[in-house]
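Take this structure, written in structure tokens, and hold onto it; I'll ask about it next.
The complex appears here minus one protein chain, its other protein chains still in place.
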Amino acid sequence: MALSRFEYVKQFEQEEKLLPNSWIVVRIDGKGFHRFCNVHSFSKPNDLDALQLMNLAGMTVLQEFNEIAIGYGQSDEYSFVFRREASVYQRRRDKLVSYVASLFTSAYMFHWTRVFDGRSIAMRYPPSFDARAVLYPTDENLRDYLSWRQADVHVNNLYNTTFWNLVASGLSNSDAEKRLQGTLASDKNEILFSQFGINYNNEPIIYRKGTILLPKSVLSSEGKKQRLIVPIFEDLISDAFWAKHPEILDKKAKTDELYDLGENEAQPVVRYQLEVQERRKAGMSKSETGNSLLATDHS
Amino acid sequence: MALSRFEYVKQFEQEEKLLPNSWIVVRIDGKGFHRFCNVHSFSKPNDLDALQLMNLAGMTVLQEFNEIAIGYGQSDEYSFVFRREASVYQRRRDKLVSYVASLFTSAYMFHWTRVFDGRSIAMRYPPSFDARAVLYPTDENLRDYLSWRQADVHVNNLYNTTFWNLVASGLSNSDAEKRLQGTLASDKNEILFSQFGINYNNEPIIYRKGTILLPKSVLSSEGKKQRLIVPIFEDLISDAFWAKHPEILDKKAKTDELYDLGENEAQPVVRYQLEVQERRKAGMSKSETGNSLLATDHS
Amino acid sequence: MALSRFEYVKQFEQEEKLLPNSWIVVRIDGKGFHRFCNVHSFSKPNDLDALQLMNLAGMTVLQEFNEIAIGYGQSDEYSFVFRREASVYQRRRDKLVSYVASLFTSAYMFHWTRVFDGRSIAMRYPPSFDARAVLYPTDENLRDYLSWRQADVHVNNLYNTTFWNLVASGLSNSDAEKRLQGTLASDKNEILFSQFGINYNNEPIIYRKGTILLPKSVLSSEGKKQRLIVPIFEDLISDAFWAKHPEILDKKAKTDELYDLGENEAQPVVRYQLEVQERRKAGMSKSETGNSLLATDHS
Partner (left out) sequence: MALSRFEYVKQFEQEEKLLPNSWIVVRIDGKGFHRFCNVHSFSKPNDLDALQLMNLAGMTVLQEFNEIAIGYGQSDEYSFVFRREASVYQRRRDKLVSYVASLFTSAYMFHWTRVFDGRSIAMRYPPSFDARAVLYPTDENLRDYLSWRQADVHVNNLYNTTFWNLVASGLSNSDAEKRLQGTLASDKNEILFSQFGINYNNEPIIYRKGTILLPKSVLSSEGKKQRLIVPIFEDLISDAFWAKHPEILDKKAKTDELYDLGENEAQPVVRYQLEVQERRKAGMSKSETGNSLLATDHS
């Protein structure tokens, strides 16, 4: 069969390569997640398990690509920042965007049972995500991008927290909407405090700030240094954050420095990675553990 | 929080829109599927269940996009051909490529249990796929693209069938490789016939030609006309195929004509769709059936 | 000097190649030609010499690229249609767009004196043009593109002819503008006819339809067949035009058929080419004639 007669059609593939020496942000967005959340009875305004599932999927992407400097997730979106010098897939746009979307999706489904088993939420239909790649030429542009996403979660979460408290107190959805029309942040803070006794700043920081994922060196229980993808809950708009984690912008910054997990050791993302390592150490062959997410090759 | 101060970063998004009035092919490719097949003990050279799982995932993509004229799958790849006039996502490249990859991936995982339950093959780690979009300006180019993929499966499958029969007969992999070096198609046909009594042309057509997916109107058991995604196993290189299915190239060609499923009624892709309809007709609420793949909105 | 230390910057060049097998239209547009026309006292609404100068520049571009199927000029714009299969500069966008703009510009300046000498219009400042490349996947799209430009010259020229006749009759510019506000084509025809005795359809066709440039085989005075860039003034919206010049859409259509120049032999574009040939035949060395436009290599 004359393969060669048809092979000319390969010329029509136009592989755009992303500009070198620029930050590449690949951002994942849930498709139709409003409905997906309803069908699966996710809590409102925030479902902690659903957020942790997003974090586990984000972790998988960071494990796959060692050229990701930082991951940032909030709501049904996740941003992955590839280093300026990243050479993954020769920076081919289609491949990068589609593979990150696919990998995130499959990891989200793979971890579903682990996360929702306690609540017996069966997956009713498969979720999906789209992705886009955006280039940022300077460190300042990149910081502003991440600040934009973190400011966004703040604005939305303050609104949603107030909205759902109003609804819980008996207002209809449309009445709650009307009540909030034209209100400033301070007004919403005031409603929360005076009407519901809620100090917004005491709300869980994962809801207010989203989740930052960073690769860090941590000390194992046996005192051995190891690399983990670590979830961090901090204000990344401030300079302090960037001074504290210099390796994000500068990969040569000391990254072998030990990071103290503190209370984040209890985070599902950390617990999962430690568990996988335990099983490995216990001498179970990879083929028996099914924890292959840590070992996925990308060819 | 000054969302607006950071919003300028949105300008950096450059949304490429695919040229109007051209065929868009989105092709999915398995990532690292050599290893994935080994880990999950797929049969060689072809695993029928694994191919049917690919078909079920392909079916999901065709159900989601009514602007797909034809789907074509072989090995660990699947091509989806969007019509010239398709306006999906305003033809934005990133969105189209990433969403198809994500949707295919989640459908592949969703249908896994259904397909592999009989064989008790548990998913050991999540699969993933990348995708690319390619434009074809003319009908001839599009036909040549599909012919290229079908010629490719022929070449590969003839080789693989001979190779694995040689290996099964006792040759080492490298000896089998050497045996086949420099052989023509006719040589391989001869080896298969003389050494293993295999007439290659009698091998299952799904292995030799791959799977074509088309939306067709078929008659239900109650005699009602309905639209189904139908798997078809034919030579698409010949003109006859295009004369028989004129609606692929010309969406105005009579598509309400009834298509006779014939023996393909037994194909998993058909059985699955009929089953879902049965359950619906049985008055079971959608929320009880979990068959939501058919009802996924895309927002 | 370490050239190599800096050479990595070449990687930043991203050479977009235009989709194969699609028509490429490169359209030239005059920059600030409103002012340029005023400064050089071009007649209104049409200056025949200025249009002929555009045609001479267009001719130069067709002489340079034998992959141009048709050129079309009107007002201060010119469209050049490269064949589907054109391989010029490997279809690199930047190179094609910039070189056509540059070549058109230099030819426009080069022919200035020839055209305007009689009227002693000195070039007061150099003109410039920008260019864009647009892809059309089908013959129908290409025809519609050219029809769009020819419909545009009709609409503009009818308006301008009426407007400047009104102004010539004593109206101020703004009064003429008001007079024409909301008028239909038929109204303008009526004004021209009843007020100025002008039958618009008798206006020079070059003003009403623009100029089409085609490479044609014509008979020289000595009866020898030769290829010339021929200016043609016809309605290209009708099917008749395309039936009459089949080689535009199909390069295999008989193009050695002799074309009868008719009265267009008097067109400057034709006269110039014949003159150059005369001088060549007269044995004058190329270096004495200065007619090197015909001999420009493109390396």
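Which chain is which? They are A, B and C, in the order written, and residues in each are numbered from 1.
FYI, a contact is a pair of C-beta atoms (placed from the backbone, for glycine too) under 8 Å apart; a residue touches a chain by one contact, two chains touch by 3 or more.
Please read all numbers here as calculations on a predicted model, not as lab measurements.
Check the options C:G58, C:P127 or C:P268 and report the residue that touches the missing chain.
Result: among the candidates, C:P127 touches the missing chain.
Who touches the missing chain here, C:N66, C:S98, C:N173 or C:Q195?
C:S98
Of C:D139, C:D152, C:E177 or C:E265, which residue touches the hidden chain?
The missing chain is touched by C:D152.
Tell me which residue among C:K17, C:K31 or C:R119 touches the hidden chain in the full complex.
C:K31
Using the document's contact rule, name the residues of chain A that touch the chain not shown here.
19-22, 84, 135, 137-138, 141
Hey, which chain C residues sit against the chain that's not shown?
With respect to the unshown chain, the touching residues of chain C are 1-3, 5-10, 12-16, 31-32, 34-35, 39, 93-95, 97-107, 109-110, 122-136, 141, 144-145, 147-148, 151-152, 154-155, 185, 237, 287, 290, 292-293, 295-299.
Name, in rising order, the residues on chain B that touch the hidden chain in the full complex.
Interface with the chain not displayed, on the chain B side: 11-12, 14, 16-17, 19-21.
Quick note on the criterion: only the chains that are shown with their structure count from here on.
So if I superpose chain A on chain B by CA, what angle comes out, to the nearest 5°?
C-alpha superposition angle, chain A on chain B: 180 degrees.
Let me spell it out: compute each chain's centre from its C-alpha atoms, then which one is farthest from chain C's centre?
So the farthest one, by centre of C-alpha atoms, is A.
Regarding the chain A and chain C pair, does the interface count as same (over half of residue numbers shared) or different (under half shared)?
same
Distance between chain A and chain B based on Cα centroids, please, to the nearest Å.
Roughly 30 Å separates the two chain centres.
Round to the nearest whole Å and give the separation of the Cα centres of chain A and chain C.
About 55 Å separates the centre of chain A from that of chain C.
For chain B, give me the residues that contact two or more of the other chains.
Expected reply: 135, 141.
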